[in-house]
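The structure is given below, and queries will be raised subsequently.
Rather than the whole complex, this shows some of its chains in their spots.
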Amino acid sequence: MRRPAFTLDVSISAAPGEVLAVLGPNGAGKSTLLGVLSGLLRPDEGLVRVGEHVVTDTAAGVHVPPHRRGVGLLAQQALLFPHLTARDNIAFGPRAAGVGRREARARAEELLTGVDAAALGDRRPAQMSGGQQQRVALARALAPEPALLLLDEPLAALDVDATPAMRALLRRVVRDGKQTAVLVTHSALDALVLADRVVVLTGGRVVEDGGTRDVLARPRSAFTARIAGLDLVPGVCDVGGLRTPDGLLVSGLTDGVDVGDTAVAVFPPSAVAVYATRPDGSPRNVLPVRLAAIEPRGDVVRLRAAAPPGGPAWVDGLAADVTPAAVADLGVEPGAELWFVVKATEVAIHGQ
Amino acid sequence: GGAAPAETDPSPARTLTVFAAASLTDVFTELETRFEADNPGVDVVLNYGASSDLAQQLVNGGPADVFAAASASTMATVTDAGLVEGTPVVFARNRLQIVTAPGNPEGIAGFADLARPDLQVVVCAPQVPCGAAVERIETATGITLTPVSEEPDVRSTLGRVTTGNADAGLVYVTDVGSVGDAVEGVDFPEAEQAVTDYPIGVLATAPQPELARAFADLVSGADGQAVLAGAGFVGAP
Amino acid sequence: MTAPVRTRDRHEAAVGLPRLLWVPAGLAFALIALPVVGLGLRTDWPRLPELLLSEAALDALRLSLLTASCSTVICIVLGGPLAVVLARGRLPGLQVLRSIVLLPLVLPPVVGGLALLYLVGRTGLVGQGLELAFGITVPFTTAAVVLAQTFVALPFLVVSLEGALRTSGQRYEAVAATLGASPALAFRRVTVPLVLPGLLSGAVLAFARCLGEFGATIAFAGSLQGTTRTLPLLVYLARESDVDAAVALSLLLVVVAVVVIAIARPRTVAS
């Protein structure tokens, strides 16, 4: 799939009944991938198989039209049919599959309740709020029970009350029903709760692929680390740690990586201690940073680092979780120069 | 109206289809009433239009019994196609008259006055019979008019004067008569040199040949001539 | 939401119109309305009832309404699909087809009528075939009027519907396909309802054009009272003898059109 300044080049597969989460930064090609799978986009080269059936094969000139693929797509934009009520929007898919009017409406009613929008059955899309539309769109995508369900950020725009409920609904549908699903999301939580496997796309390429827990616990790319809420430093494996591009050694526990291999050092933000002046002590990893942002998160406060003037670029984006009291003690503002300190035992180094 | 004219229905309710030039509307509508009165069970269906359109319709298979044209040349189109039984008969003639606003405010006395540069004069285009007549008069008199418009039919020419948009025009006598006091007609002697003939013919393919002949006879007969004269036509030669 | 079909929220504040627009808009409106008003002023009102209630006028009115309705239906049934193909089809040379569809607009109607006569007349290509095969002759029948009207009005429907289809895009059809709807179902349940306003305004244009059609009808169908003499043809004939009658009949045409359009239009807007 080639576009000016963007090429999507991926090879993924999902076993029947499996739920695959697709993560990746904006513009990584996630929606494009779903477009190709659903048949709405024709790749320049490629092969797509759903179950036993080859539905796209550019070499053989095969392109099964979307409605005959048994593939459902919830696109990033809700695009509810503006002339139909919420109920009729949801009943559309079952009706298209030949289900009787009454039965389709019953199914729509059930799903409306499932997405907590039972009161909206008679509303047209223009009469609903953004989140309400998103719920109805989700219900509509689930209604025809396609063999392969493609969901593009299904839980965006939902409120905190709704998100867990919708997540539970999705889980019920995709896990208990025997549907295979591909789920695009920006949330590690969605991936963890819903998906068996995770694929991380960046710039149109797969950069990570594996069991959800594995990928999120041992990220190999900066993006995955960020999603998993971990700090990551790239470099080359060296004796006793990881050598960064500018020559600094990050001490840590290597884990099946050979010296000289490209590797990453990973540690949780909670393991980072923060000092206003360079501390002396046992911790081996002492990184000078500039404070970029202070973000309160529930019990803790996350301090986000940027590269200090003249310092290494790779500290940019590192996070440290500290208590509000500690922040008050430090008395810092964004822009201040700080030291992030990590014990070597907290740093895991693994291959890339 | 009613049944499609193409049907040749032998039952008593017979239909006679007459194609006639639009300028004959009043006359033929009256004659239709008479003919239907004289021939019970006959329905006369009149198709009015520009003679040239009617001729095209006939040449392309139009199902008519009688054709009454407003010029010899359009009738020729039909006879040349071998569609007319026998020779068409000229049943009426028409001559040009100058038409002006009521009271003739510009004081137009004859054809030569129409060449006055201060007058807005309208005539028919040379392609239509009344325009052809004007051309003949121009040739005969050596006077060339510079009209502001050459209209495609007499009615348009007349309309220019009735609406006061032209000072004078050249139209048929019959047209001047039909609008009453709205205009004034001025006769001029040269008009006699360019009289327009109205021929009528029975079609060779007529579904109702006897009725067709009867209708043609009515038109060229005394009754017809009376009605025609009443409308201002000059009688057959 | 795009919602071509939406209930306008009465709370939505109007987005203002540039003031300067009102001047040319007023001029344009005057250009259309004033001549018609002038016509009204010229009308011989006392004679109106007599003129309009004559048998000829009533016949013509009935025929005009009948044929214009039939033609509009045919325009929708044939032109609707053509518009969809032009807007959505992927064919080489679609651009050329698109220009050809506009031809009846440019052709002077009388020539259009002649063209039909050449084609469907008894001696015409198709006409001969029809006569041989089914014994049907088309010219000078009410069917001929409908054919002539359909010929001249078809482009109106096609062009405005095609515009609506283009503007509304194919996003919702794509959504329908991902929900398993076949093209036929998506067309019926999504495309048609979404472009209904465009279809209706195209139909109104086509109906109006049919109602006013003169040239092609007189050249192809002739002018037979009760069979092919529609109101415009009667107006033409009346003009031969009585301009006032012609004006009065034109006003009848105008009134009929306004009534029909006023009945058809509200749905366009409400939906």
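Order of writing sets the labels: A, B and C. Residues in every chain begin at 1.
Going forward, a residue touches a chain if its C-beta (ideal position, glycine included) is under 8 Å from a C-beta of that chain, and two chains touch if they have at least 3 such contacts.
Remember, it's a predicted structure, so these values are computed and weren't measured experimentally.
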item	value
Copy-number formula (whole complex, one representative of each chain type shown)	A x2, B x1, C x2
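Note that in this section only the chains that are shown with their structure count from here on.
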item	value
Centre distance in Å when subunit A and subunit B are each reduced to the mean of their C-alpha atoms	87
Gap in Å, rounded to a whole number, between the CA centres of subunit C and subunit A	54
Geometric centre distance via CA averages, subunit C-subunit B, whole Å	34
Where subunit A touches two or more other chains, by residue	none
Multi-chain contact residues (two or more partners), subunit C	none
For the subunit B and subunit C complex, residues of the former touching the latter	1-2, 4-6, 17, 19, 22-23, 25-26, 45-49, 53, 56-57, 59-63, 155, 159, 162, 178-179
For the subunit C and subunit A complex, residues of the former touching the latter	1-7, 9, 171-172, 174-183, 185-186, 189-190, 193-194
List of subunit A residues in touch with subunit C within their complex	38-40, 65-68, 70-73, 75, 79-83, 92-93, 95-97, 124-127, 133, 140-141, 143-144, 146, 150
